[in-house]
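Every protein chain except one is present and positioned as in the full complex.
In this document, chain identifiers A, B and C correspond to the written order of the chains, with residue numbering beginning at 1 in each.
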Amino acid sequence: MTTSQNNDHLAGDFYTQNFAKTAKDGNLILNLGPQHPSTHGVLRVVVELDGEYVMRAEPILGYLHRMHEKMAEVKTAAQFIPNMGRVDYGHALGWNWAFVGAVEKLADIEVPERAEYVRVITCELNRIASHLLWWGAYLLDLGAFTPIMYAFDDREKVLDILQIPTGSRLTYSYFRIGGVAQDLNADCIRLIRAFIPWFRSRLPMYKDLVSDNIILRKRIEGIGVIEPDACRRFGATGPVARGSGINYDVRRATPYSMYPKLDFVVPTSELKDARGRYDVRMIEMEQSLRIIEQALDLMPEGEVLVKGAPKPSWKVPKGEAYFAVEGARGKIGAYVVSDGGKNIYRTKLRAPGFCNLSLFAEVSKGTILADAVAILGSLDLIIPEIDR
Amino acid sequence: MEALFNGLGALYLAKCDAAKTGQVFQAFLPPGSLVRAAERLLQDKYFLEDICAVDCVEGYVVVYHFDHFEAPGRLTLRVLVPHDAPTLPSIASVFDGAEWHERETRDFHGVLFTGNPNFIPLLIDPEMADCFPLRKEEKARAKAKDMLEAGEVIFVSPAFTLMTPEAPTEVKESSGDQPATA
Amino acid sequence: MIKQALNTMSDLWSLMVGLRVTKTYFLEPQVTVRYPWKAVSNIATYKGHLELVSAKSPGKPKCISCGMCALACPSNCLTVVKRKPPKPTPEEEQAMAEAKAKGEKPKDKTPKDPEKFLYDYTLCSLCGTCMENCPVGALAFTGSTYLAGYSRDDFHFDLVQVLKNQAGLEGVDASVAPEAGQSEA
Partner (left out) sequence: MNAIPAELLRIIIGLVAVAVSVGLIGLVMVWVERKVAGHIQRRPGPFEVGPSGVLQPLCDALKLVGKQLFMPNGADPILFWLAPVLSFLPVLLLFLPLPVGDGIQTLDVNLGLLLILAFSGLAVLSVLLAGWASNNKYGLLGAARGVAQAVAYEIPLLLSVLAVAFVSGSLDLAQVVKLQGTWPWNWNIMTQPLAFLIYIVSALGETNRAPFDLPEAESELTAGFHTEYSGMGFGLFFLAEYANMVVVCSVATALFLGGWHGPVLPGPVWFVLKVSALMLLMVFARWTYPRVRFDQLLVINWKWLLPLAVANLLLTAFFVKLAQFA
């Protein structure tokens, strides 16, 4: 800047150069990430700034790409399940479910009722954990340091509960084709029952400390407005779509498992902005509690794994199947095509974050850099899921 | 639902069992009418779920999954492109989100989409972007009709044999109101 | 105008409310567990690395070397080395020849338990597939959460050896014992 050294070798990589080609003269091209506090992992966003205004932004992916779909090709169906826990560390059980559900659909395997309830309970607990993680990290993006500690205090309790049946705390590989790996024991159920009222009692604190705070409200109200039409064009789902007033929840739209029997509300917000998405997630946590409560009451005794569950040498029947579940970030889909071999011929994983993030370029246009960060956070990104 | 594909030169239309495959309708389209089909779907308020390719003996079957926010039911568009010239028109001008899905399909299978506004590698490092990890070897490829769900066939173009089972039983050759062949 | 002023006041009040929350927690006891001096109490359900379950006699694994675990493992971290059949004694040889002559299959006298059970913890994803596919229930997770080592080799175990060492160290807390065997991989 002040001295004219030859910095050509630092002038940028493929993506920066490609992006810079069409930048307006005199604008600043800023590289957010892949190592940046608010890109949640290794997302990279190249932005063109005019002063503090974002003229355009382009997310660049691939820094955490692990080619899960190739791994699915070289592993048997049952062997691929551990991978699903690693796709999305926030809501690992949602991914477990999507894949396992697709294979079950393909092979026409009936899952025992208790296992379905166990799936519902653990999946919803995991959703709470995921939303808490988002909540804390989002406030960190907005510059509040303390909420994440309180959120993690609660999240730890959820992880403690989930640790009992799954044996791990983050990258669960708990669902099996035809059921789940282990039943919820009495200890676990007792902890869940204790957690529900406790977490309910915590929610007012969240409201006092953060949701009602004037600084936060001013930060997230009116920014990142996403029209329902944009959700359609980009395929945004989950809280992002619901925050734009679209009443779409896979649990209700294409009911699966025991959700039709459970009473819960799909929250939507007409605000369409970051505040709308924030509110939707906060209400969703309460609704998850309701679901868990009911599921615990309705859960029958019985097996949690179907008799004759697939052995290692199991051959996946020919055909194709698509199964979608409502993840914490939106519609998680698994599309499997089998040629009748042990390994699934083609597995396509539909990541909700992938579609939600593709909105970012459009939504961030013309915002201030700080807002762009706030919008990025409000989309709730988990990079390993987006890159897969 | 068939009405959506009137005049698009659809090759194959079939109803599917949602409980079994998770989709309610599928259509094979010629590459040329893909963009028009996408436009109609957007008009009908469908949203794009994903785009992926399946490497079969006959070529790459590129699968577009669409769903609807208000009236859920997955609709699948499929296009067959040959192995030696895998080129398709991009629908990114209609469904903006398709841009990334198409780039991903290029990364994995090497299917090219003409008209994509920013057709650079998405997930794979640009320095090794021509390795196409999900392309299969000749021997490993399976036939599309063995794997893809035939469904309850509504219309099939006479020239279209990809999905025709060895013993064509349920194929109803419809006339008049059904779309003309490409 | 008045409404606006009231709104402003309530907005400012929300800042006070926030301070009240942090003040409350400031005065409340901490929830952190100071790790090296204290540990969390619920590691029993946590999946640590694998171990072989011993049969009735200590130090001898239940494992029958069928190899189902290695087959099922998604990350290829298990290798089961079967025992070679012992050299038959002359009487046995004779008996085998007789059996063969009668058309019977010779009885395999090879001990079922594995010679070596190699386990590469660096690859393991702790999914539990091996345990589920074991016909005799010879595998289990340890609760050994705090396993640490200096090199990659510290995580390559021969579980048979680990089990033997464990048996030799009876009376020692089971959650600590696996570490005793880890040096020999």
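One rule holds for everything that comes next: a contact is a pair of C-beta atoms (placed from the backbone, for glycine too) under 8 Å apart; a residue touches a chain by one contact, two chains touch by 3 or more.
What you see is a predicted model; the values in this text were computed from it and never measured.
K.L.:
Taking the complete complex into account, which shown chains does the hidden chain touch?
P.N.:
A, C
K.L.:
Going by the contact rule already stated, which one of A:Ala144, A:Ala253, A:Leu289 or A:Ala321 would touch the omitted chain in the full complex?
P.N.:
A:Ala144
K.L.:
Write down which of A:Glu52, A:Glu110 or A:Glu227 is the residue touching the left-out chain.
P.N.:
A:Glu52
K.L.:
Which listed residue, A:His36, A:Arg66, A:Arg169 or A:Lys207, touches the chain dropped from view?
P.N.:
Here the residue in touch with the unshown chain is A:His36.
K.L.:
Since one chain has been left out of the picture, which residues of chain A touch it in the full complex?
P.N.:
Here the touching residues of chain A are 1-3, 5, 7, 10, 28, 30-31, 36-38, 49, 52, 139-146, 149-150, 153, 209-210, 213, 215-216, 218-219, 368-371, 373.
K.L.:
Residue by residue, what part of chain C touches the chain that was omitted?
P.N.:
15, 18-19, 21-23, 25-26, 28-32, 34
Convention: only the chains that are shown with their structure count from here on.
K.L.:
Going by C-alpha centres, which chain is most central here?
P.N.:
Minimum centroid-to-centroid distance belongs to A.
K.L.:
Measure off the straight-line distance from the CA centroid of chain B to the CA centroid of chain C, and report it in whole Å.
P.N.:
45
K.L.:
If I count partner chains per residue in chain C, which residues reach a count of at least 2?
P.N.:
Expected reply: no residues.
K.L.:
Chain B touches which residues of chain A in the complex?
P.N.:
14-15, 18, 58, 61-62, 65, 67, 69-70, 73, 102, 105, 108, 228, 230-237, 241, 246-248, 253-254, 318-324, 331, 333, 335, 337-340, 345-346, 348, 350, 354-355, 358-359, 362, 387-388
K.L.:
With touch defined as at the start, can you tell me which chain C residues reach chain A in the complex?
P.N.:
Contacts found on chain C: 11-12, 14-15, 17-18, 20-22, 25, 31, 42, 45-47, 68, 71-75, 125-129, 132-133, 141.
K.L.:
Tell me, which parts of chain B touch chain A in their complex?
P.N.:
So the residues of chain B touching chain A come out as 18-23, 42, 45-50, 52, 54-55, 63, 65, 67, 69-70, 72-74, 94-97, 99-100, 108, 118, 120-127, 133-134, 142, 146-149.
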